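A protein chain is absent from this complex, but the other protein chains hold their places.
By written order: A, B and C. Residues from 1 in each chain.
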Amino acid sequence: MTVQLEYNRIVEALPQNLASSVIAIEDHGLIIQPERLTDIAAFLKVEPGMELDYLCSITGVDCINYFEIDYLLYSIKLNHRCTLKVRLADKSEPAVPSLAGLWLGAELQEREIFDLLGINFSGHPDMKRIFLWEGFPGHPLRKDYGHGC
Amino acid sequence: MLSEFSLIALFILIVLGFATSLVLIPVALRKLGIVPSQPSAVKSEPYECGLETTGPTWIQFKIRYYFYALLLISLDITVVFLYPWAVELTSLGPAGLITIFIFLGILAVGYLYAWRKGALEWK
Amino acid sequence: MAVKTEPLFLNLGPVHPSTHGVFRMRALVDGEVITDIEPVFGYLHRGIEKLAESKSYRQFLPLTDRLDYVSSMNNNMAYVMAVEKLAGIEVPQRAEYIRVIMAELQRIIAHLLAIGSFFNDMGTFFTPFFYMFIQKEKITDLFEMVCGQRLLYNYMRFGGVSHDLPPEFIPALTRFLDEMPAEIKKYERLLAENEIVLARSKNVGVLTREMAVNASAAGPVLRASGVDWDIRKVDPYSIYDRFDFDVPTGANGDCYDRYRVRVEELTQSLNIIRQAVNGLPKGKVLNPVPLRFRPPAGEVYSHIEGNKGELGFHVISDGSDKPYRIHVRAPSFINLTALKNMLIGWKLADAIIIFGSIDICLGEVDR
Partner (left out) sequence: MEIGSGINSMDLDLHEGHVIEDLKNSAASALPEPSRWLDEEIERNIITTTVDKLLNWGRKTSLWTETSFTACCTFEFISTSSSRFDIARFGMEVLRSSPRHADLMITAGTLTWKMAPQIKRVYEQMAEPKWVIAMGACGISGGIFADSYAVVPGYNRILPVDVYIPGCPPRPEALLAGIELLRKKIEKRSIAKGN
C-alpha cells in the first residue's frame, strides 16, 4: 500500500528556516510558500526518512481568486507519497520556481502548465508552449478563457 | 561474318526502342491531356514529413560515404572481369587460373590496405 | 582525416510512418548520428481537459476512451474509480471481477500492438504485427460481445459496468486463454533469440535506473530499467490484491529489456484473467447512480497501472454536476521526458527503434 506521509511528521522534520514557510496542512496536501518550494522539495528528496525521489505528476488549477499547483511526490524505496501545494494569489504575473533541476520529469509537465494556464516557471531550461502554437491567443485552461475556439 | 552481328544490332535497337518509349509514353499522355497534370509550386518542393525543409541541405557530408562507394566500385569491376574468364574457363587451362589469382591477389592487397587504414569503420 | 562536416537539420515530422501517430522530432544529424533532438508536441492536442469542464461527469466518460485509444478500458477504469473514490460509490463484486478481466484483456491488446509496432520500426514489414493482430482481433470480438464496440468501448459506469457478460463470453474467453500461450511461444520462436533483433536492440537506447526514476518514467519503461514499481503490487487498487502474479523487470533498461518486459507481462495478464474467471461471483453488475449525478465537493487522485505506466486521474469537484478540473497523469507523455537523453549519440535508424520501444500513444501524449 502506498502510504500517505503524515504532514505533521514532515513539518517536524523540516529545519527551522524551512518550517516557517509552511502555510497550512490540509488533508489533500501541504501548502507552502512558492518562494521556498525548491528548498523544501530538495530537502524532501534527500532526507533519509522521506527520500521522495519520484515526481509523479503536477496539476495546475485555476481557482477563481488564485492559481494552485499540486506536486504529487512518491518515494520508490519507502513506498509512500506526499502532495505539495503552492497557491499564487497574483494572477497577472504568476510565477513559481521550476523543479526541473531536481526532477527531470517536471520539465514537460511544467511546460504544459505554462502553455495551458500561463504560469511561468522561473529557471526552467526551455520555457515555451508545448501543445499550442506560438501566437495562440490566451491560455485555454483559465476559467476566464472563452469557451470553444 | 557481319550477318552474325545483325542479331545483336536488332537486340540493341529493341532495347533502345523499349527504353525510350517507356520514358516518352507518360510525356505523350500528359501532352494529349489524357492524364491530368496540374503542377504547382508546393508540389515541386521536397517532401519532408509535411513541413518546409529548414536550413541548408547542400552541406559538407561525411567523407566515409565516399570511401565506401569507391571500395564498392573497385570490387564490382573485378566481377565484370571474372565473367568472360569464367565462360572460357576450360579452354584457358591452368594458365588462366594463375592469371586470375594474380589479378585477385592485387585487388585483395588494395582491399586489405583500405581495411587496415580504417576506411570501413563507421564512427 | 577529420574533415569538417556540417550538421543537417531534419524533421522526423508529424506525417511519418513510424512515429506512432502525429509526433514530431526536430533532429540535428551529423552524417547519421543524431547530435541534438527536440520533440515537438501538440499535433493531436484536442483540449480534452478543457472540454471536461463543460461536460457532466457522465459525458466525460467517452472522452476518456479517446485519451489513449489503444487502452480505453484502462482509461475508463481509472476515471470511473477516481469518481467512485470521490463520491464513495460501492461497486458490486461481480463488476470488480469483470473490470479486472477487461483491463487485463486491454493490456494484452496494447502490449501486442506495442511489440508489433516495435518490430515494424525495426524493419520487419508488418509480419509479426499482423501475426499479433490475429490475436488482437480475437480479443476485439470478446469486447464486441460485451459492449458492442470494437475500439472505443465506453463500457464502465460509476458503480460498475454497463452490461453483464453474455452467456457465450466465458466459453469464448477460455478458448482464447487456452490458445494464447501457444501463440506467445510462436512469437518467442520467431523473435526472441533472433540475432538481428538482438544486434539492433541489445544495449541500444539504455535508460539507467537513476535517469528513469528522475525522469518520472513509468510502466514497462521504468520496470525495464530494473525498478520494481507496478501500481497493482505497490498500491493495489480494486481487487488486485486477490490475484497472485509477478512483475517482470529488466536488467539494463535497453530496448531489448523493454520488449522482454512487455512479452512477460502478456503471460502475467493471462494468468490474472484465468484467476479472475475462476473466481467470478454471481450477482448484479451495477449500483446505478442518479442521472443528475453530483459528487460532493472535494479532490481525489486515483491511479491504476495502465499498459504504458501509471495512469492517474486528479478530479477536483465543486459539488456541481460538472467537474471543476480533471487532470490526467498521462504515462505516455511523461515517459517522453527522457527521450532526448536516450536518443542523442545514436544513429537515426536506432533512434526510430528507441522511440518505438518507449511505446507512446499520441491521444494520451497531447490529450
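Operating definition for what follows: a residue touches a chain if its C-beta (ideal position, glycine included) is under 8 Å from a C-beta of that chain, and two chains touch if they have at least 3 such contacts.
The model shown is predicted, which means the values in this text are computed figures rather than measured ones.
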Notebook entry, point to check: Shown chains touched by the missing chain?
Noted result: A, B, C
Notebook entry, point to check: Which listed residue (C:38, C:168 or C:210) would be found touching the missing chain in the intact complex?
Noted result: C:38
Item checked: Among C:133, C:237 or C:293, residue touching the chain not depicted -> C:133
Note to self: Which candidate, C:3, C:151, C:170 or C:196, sits in contact with the chain we can't see?
What the structure shows: C:151
Check: Since one chain has been left out of the picture, which residues of chain B touch it in the full complex?
Finding: 33-38, 40, 42-43, 45, 47, 49-51, 54-56
Next item on the list: Could I get the residues of chain A that touch the absent chain, sorted low to high?
Entry: 128-129, 131-136, 140, 145, 147-149
Margin query: In the complete complex, the non-displayed chain touches which residues of chain C?
Written below: 6-7, 9, 13-17, 21-22, 26, 28, 36, 38, 42-48, 50-51, 54, 62-63, 66, 69-70, 113, 130, 133-134, 137, 140, 150-152, 362-363
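The rule we apply is simple: only the chains that are shown with their structure count from here on.
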Margin query: So, comparing C-alpha centroids, which chain is the farthest one from chain B?
Written below: A
Item checked: Computed distance of Cα centres, chain B from chain A, in Å -> 61
Checklist line | Distance between chain centroids, defined by C-alpha means - chain B, chain C (Å) | finding: 47
Next item on the list: State, to the nearest whole Å, the distance from the C-alpha centre of chain A to the C-alpha centre of chain C.
Entry: 26
Next item on the list: For chain B, jot down the residues that touch at least 2 other chains.
Entry: none
Note to self: Looking at the complex, which residues from chain C come into contact with chain A?
What the structure shows: 41-42, 45, 47, 49-50, 54, 211, 213-217, 227, 229, 234-236, 299, 301, 303, 310, 312, 314, 316, 324-325, 327, 329, 333-334, 336-338, 366-367
Item checked: Partner chain C, residues of chain B touching it in the complex -> 48-51, 53-57, 59-65
Note to self: For the complex, give me every residue of chain A touching chain C.
What the structure shows: 1-2, 28, 53-57, 59-62, 70, 72, 76, 79, 83, 103-109, 112, 116, 129-133, 140-141, 145, 147
